[in-house]
Structures are given as structure tokens and as C-alpha cells.
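Have a look at the structure that comes next, please.
Here we show just some of the chains, and they stay where they sit in the whole.
Lettered A and B in written order, each chain numbered from 1.
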Amino acid sequence: MDELDIEAVAEADLEDPVFVEGLPGVGHVGKLAADHILEELAEESTLVRRLYSREFPPQVSIEDGVTDLTCAEIHAVSVPDGRDLLVLTGDHQAQTNEGHYVLTDAFLDVAEEFGAGELYALGGVPTGELIDEYAVLGAVTREERIEPLEDVGVEFREDEPAGGIVGVSGLLLGLGKRRGFEGACLMGETSGYLVDPKSARAVLEILEAVLEFSLEYESLDERADEMEDVIGKIREMEQQQQAMDVPTDDDLRYIG
Amino acid sequence: MDELDIEAVAEADLEDPVFVEGLPGVGHVGKLAADHILEELAEESTLVRRLYSREFPPQVSIEDGVTDLTCAEIHAVSVPDGRDLLVLTGDHQAQTNEGHYVLTDAFLDVAEEFGAGELYALGGVPTGELIDEYAVLGAVTREERIEPLEDVGVEFREDEPAGGIVGVSGLLLGLGKRRGFEGACLMGETSGYLVDPKSARAVLEILEAVLEFSLEYESLDERADEMEDVIGKIREMEQQQQAMDVPTDDDLRYIG
């Protein structure tokens, strides 16, 4: 296998599709969101491309005893009454800095091949603490795209996320812009400690508003409820521990 | 030397051979198994290829004062009354993610050159504790191969090994499947802490049943006995330590 190998699984006739990326990352927000689109619109979706690469970990996944080589998958989705989508998802990111560049360029090649000129990178932005209100932060390739996104609730904050956007989500905007794509990154706030279906829903609701389509959320909400149980237990444990905190030897020393 | 250099040491006329891989890994199960085949069938074995690569560590081994460059070796084995084998073994794995891809493709090239279309990757799967019963887990390239393996005792468990199979063993199935190979990974359970000849024997007994050949185990059992002595001492020390355990300062604190 060469450094990169794009397998044409099927073809699809899409009209001006929007490229949507959801690879694993903070809180698995992007991946949960992309997977949810494909689950809800399963009947309208076709797996069109698999991308294999030496930049992925040297690994096979196992499902029902059968192995499959690590890859990224791109599905064509004919959204009812909405714009067509090209949805990128997968189980892994590239393993090196250079790999992120190589893979992102390959993803953009496929996007171009299917006629996409607009893209949305979905992800999470860590807040460092458990949160109740799930804001969605935005970053865009061109200033003109800020206002329409603010109109549907996306927040643009000065110097956030600090340090910019790293990995495929960042490069899709960075390399994409240089290749003529218009795009935005939609980042759901999330604690950063847990898989976060609520943050994924917040991101998807923005995407629905922007692209004018609609999804059911029953399955994602179920996963969110499961996570709520986990969070509840964590909070309980935190409170118990605070109640039990007594001075220790270390606390009684003047200098630690 | 280029990134990869395949030395043709000898030729061999094999009929529909099965490729068997046993490189170092968890519990050295795969390497012990492959080395044991070559030891027991030494008279029927011919070293046919050496693979040198910049992906291996920059190192020579020393035997009786004489150095040899790190490499992987492939032996042709004419099994009496059984199918011919191509056995891959060596002292090292690749040192980078990309190296695993490069080397595995080279191994598959040699397998194809000798007409192999079926492969078995031998290895260990860590349980994290000392074990008495050595189950062998399986993973296959196609669903049809599960039942015949279950019939000879291989276990297929949901979500095991968690995270899939990493390294050459995984890629032989992953890249091999894409190149048209049929294959299976046979993973002997092993603690993960020690070299494990018993686990290697468990794996080999499965391989004997699948490929219908038979091996002697005297030498492997001797190594297993030596390991049993080591394990016995570890267990003794664990018990003594438990008996001696008295409360320490740390145990008397409410919060650690």
C-alpha cells in the first residue's frame, strides 16, 4: 500500500454537496455528530470512499470476529428537502504532524471530486469543567461567514479557542481556504473529560439551522442520559470526598 | 541500503503454502511458536529470504563474536504429510507506525512470490494476571473462517481484543485482506508479564488442528517448566508479602 490509498466503494450523484467532518477529538463531539447524521439518514446514505493511509495507526479493528484495516470513510447523503452532504468519519486521526497535512489534502481531494465547495468541521472545545449550557463556538474561512452563523446562535469569542485549531479540523479550514473552499469550524463546548452527546446535539442543531435540514435525536439523547448518570455519580463522589476531607500531615506543615 | 532490501538466500518449491508469522510481541508467544516450528522441523526447513530494513532498529546481533545485521527471516518448510509453510520470524518489530506498513507489505510480497494465499498471524493477548487455562482467541479476514476455527477450539469473543490488533499481526490481516489473502490471527492468552511457552503451545496446537500436521513439544515444555519455577517464586513472594502487611502511616490516613 502506498502512503495513501483511496478506495472507490461506490459512486453517487450529488448536487453542490456540503462536506462535513467528524473525526475523533475532544469529547468525541465531532465523531458523535457525524455518526448521528449517518445513523438518522441511513437510508439516504451511501459509503462512497474509504481512505487507507500509513499515517493511521498500524491497526485493524474487529467486528464480530472479522478484522478491517483502519481507515476513514466518506458517505454521500441525499438529505430530504435539504442540501446533499458528504460526511467524513472514522476511528482515528493521523499519528504525526505531517500526517494531518497528508490526510487533510486527501479529504479535500475527495470533496472536490464530488463537487463540494463548502465544508463544516465539527468538534469540541474543552472548558475544563462540567457544564450545563452548551454553547457552540465558531471559526470561519472568511469574515462574511460570521454574521449568518451568529444569526443561528454560533458564538465568536476573542482569542477562543486559544492557540487556534489543531489537527484535521483546523487544516480543513486552513488548507481548504487556500484551495478555494468556504468553510466553518463548529465547536461544541464540552468538559473535555467525557464523551459528550449533549455537546454533539448542540453542534448538530446549529448545522440543521445552517443547512436547513432536520434530524431526530432520540438515540443521541439516550446516550446523553447514560452520560448524565455517569456525571451524577462523579458529582456525588466529589461531594462525599469534600465532606470527608480532614487535615492530613501535609496540611499541618507550614511549607509543603 | 535502501529502505528495504530483500535478500534471496535460497529458493524452494512449495505447493500452496500457508504463511505463518511469529514476530516478538506480548509474552513472546508468536515468536516462541514460530521458532518452535522451525526447531522441530529443522530438517524440512530452508531459509529462503532475509529482509533488511531501515525500519528495524540500527543494530547488529552478536553470536559467538560474529555480528549480523538485524533482519527478519522467512523459512520454507515442507511439512511431512501436511501443507507447506512459509514461516516468518525475527528479533524485532518495526520502530515506527509507518514502518509496520512498509514491512508488512514486504512480507506479503514474499508470501505472494511463493504462492501463498492463506496466512496465520501468531501472537499473545494480555490478561493482566497469571493464568492456568490458556484460551486462544481468534480474528479472521472473512466471516466464513470463524466456524472452522471454532470447531478446533478457537474462541471468538465480542470486543476482544479491545482496540483491535496492532502491529504486523494486525496489518497482515488488514493489508493482506485488501490484497486477496485469507487469514486469521491466533492469539494465546498470556499474563503479559512473562515469556510464555505454555501460551505458545496452546496456539500451536490450534495451528496443528487447522493445518493437519503435528509437532513434538518436549523442548517447549522444558522452557515452560523453567517459567513455572519463576512463577512459583513470584506467587510465594506475593503470599509472604501479604502475610507481612501491617498498617503503615498511609493506611491510617482517612484520605490518602
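For this structure, a couple of remarks:
In this text, a residue touches a chain if its C-beta (ideal position, glycine included) is under 8 Å from a C-beta of that chain, and two chains touch if they have at least 3 such contacts.
Small disclaimer: the values here were computed from a predicted structure and weren't measured.
Note on stoichiometry: the full complex in this file contains 4 copies of its one protein sequence, with 2 placed in the shown coordinates.
In the analysis below, only the chains that are shown with their structure count from here on.
Think of chain A turning onto chain B: fitted on CA atoms, that turn is 90 degrees, to the nearest 5. The centroid of the Cα atoms in chain A and the matching centroid in chain B are 37 Å apart.
Interface residues of chain A facing chain B in the complex, by the touch rule stated above, are 1, 3, 52, 54-62, 64-70, 95-96, 241, 244-246, 248-249.
The touching residues of chain B, when paired with chain A in their complex, are 94, 97-98, 100-102, 104-105, 138-143, 146, 156, 158-161, 163-168, 170-171, 173-175, 177-178, 185, 249, 253-255.
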